[in-house]
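Of the protein chains in this complex, one is absent; all others appear in place.
Chain lettering (A, B and C) follows the sequence in which the chains are written, and residue indices restart at 1 in each chain.
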Amino acid sequence: MFVSETRIRVRYSETDQMGVVYYGHYAQYFEVGRAEAIRELGWTYRQLEESGILMPVVSMQLRYHRPARYDDLLLVRTQVSEPPGRLITFSSQIFNEEGIHLTSGEVTLTFIDQATGRPCPAPEKLINTFEPFFS
Amino acid sequence: MFVSETRIRVRYSETDQMGVVYYGHYAQYFEVGRAEAIRELGWTYRQLEESGILMPVVSMQLRYHRPARYDDLLLVRTQVSEPPGRLITFSSQIFNEEGIHLTSGEVTLTFIDQATGRPCPAPEKLINTFEPFFS
Amino acid sequence: MFVSETRIRVRYSETDQMGVVYYGHYAQYFEVGRAEAIRELGWTYRQLEESGILMPVVSMQLRYHRPARYDDLLLVRTQVSEPPGRLITFSSQIFNEEGIHLTSGEVTLTFIDQATGRPCPAPEKLINTFEPFFS
Partner (left out) sequence: MFVSETRIRVRYSETDQMGVVYYGHYAQYFEVGRAEAIRELGWTYRQLEESGILMPVVSMQLRYHRPARYDDLLLVRTQVSEPPGRLITFSSQIFNEEGIHLTSGEVTLTFIDQATGRPCPAPEKLINTFEPFFS
């Protein structure tokens, strides 16, 4: 299992007139969590794309327990529980500064070879990077 | 069962550098679908809020079958399959102009009494509005 | 002078906790206004891009007179006052349903040849399309 943590400060633009973070914006927080997870492993999602691999999302599940509010410094915990194959699933838990669990999410992505536009297996390098966490 | 349809033109701002609609923006399309569904029933979500009821989202599920692209005129089909109680679930299907099924989503919302900040049952008026569709 | 009008319904996601449309989202409304203006002239911004021309924004000016609110059906009036050359400037005025003038904007874009990545003059076709409005 691989776990990574990062922090995100809620922007004013991310609130809605209910006075809380709009429910659609958590997808962005999860994306930041995934990007920082990959950075922690020693490379970046940008490099992955530059190497010719795209990672479109195929499914997402979200549960909203409590609202996040403007200026909250959120803790985003991103977890990969299974080695990547044709798919990779990131689980995300978001907490506020008081440690209250606000949101749970699960995002599954696939790998696309940019040259052919077709699905491909996870790149060797990604598999190797994750290997130590699953043995 | 209640079904409502509306159309949304994809904005440039909604694309990302993969050349398709960013996965997080579908939550906005679903929101527009829900708002138009309620309008079709003879009132508006704005009026609902003005009457003191908030409807925060408690969960969302999404499946991304095919990408939507810039300037696509999307068809958003929004469906309510069960009469609202303490919760209401909207199912959404998004299609492009060629009729290709792009995205499926399910969003469940709860009802909050703005005065007390506490969950409350669906307002009478909403229940009555939906009733003909479930008998 | 060329003038085009289109309507945009304010989404919940576009409001912020001040209860009005977030100031940054007007750029999107202007973008929709420009896209619809070009469509009215018989082609689309999508086609323009497909023909190898990109139109990045070089400057924007905005004045916020009154706030737009959730579910407002906005009128976006988009105007081109001078024939396009190396630059093209779109002026936008946004009104609500009561005809109250909410926002004024001016967005200047340039033309980039995608093949070379370098600035280029406005494409012939665009110049010809606009010509009748400036003679």
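What we mean here is this: a contact is a pair of C-beta atoms (placed from the backbone, for glycine too) under 8 Å apart; a residue touches a chain by one contact, two chains touch by 3 or more.
What you are looking at is a predicted structure, and each value in this text was computed from that prediction instead of being measured.
Set against the missing chain, the residues A:T44, A:S81 or A:N128 yield one that touches it, A:T44. Per the touch definition above, the residue from B:F2, B:Y45, B:Y70 or B:F111 contacting the chain not shown is B:Y70. Note on the undisplayed chain: of the listed residues B:T15, B:T78 or B:T103, the one touching it is B:T15.
The chain not shown here touches subunit C at positions 18, 20, 22-28, 31, 54, 56-64, 67.
As for the chain not pictured, it touches subunit A at residues 9, 11-13, 27-28, 31-32, 35, 44-46, 70-71. Hidden from this view is one chain, which touches subunit B at 12-13, 15-20, 22, 24, 70.
Everything that follows uses one rule, which is that only the chains that are shown with their structure count from here on.
The innermost chain, defined by the distance from its C-alpha mean to the mean of all protein C-alpha atoms, is B.
If each chain is reduced to the centroid of its CA atoms, subunit A and subunit B end up 24 Å from each other.
Computed centre separation for the pair subunit B/subunit C is 28 angstrom, with centres defined by C-alpha atoms.
Among all residues of subunit B, those that touch two or more other chains are 27-28, 31.
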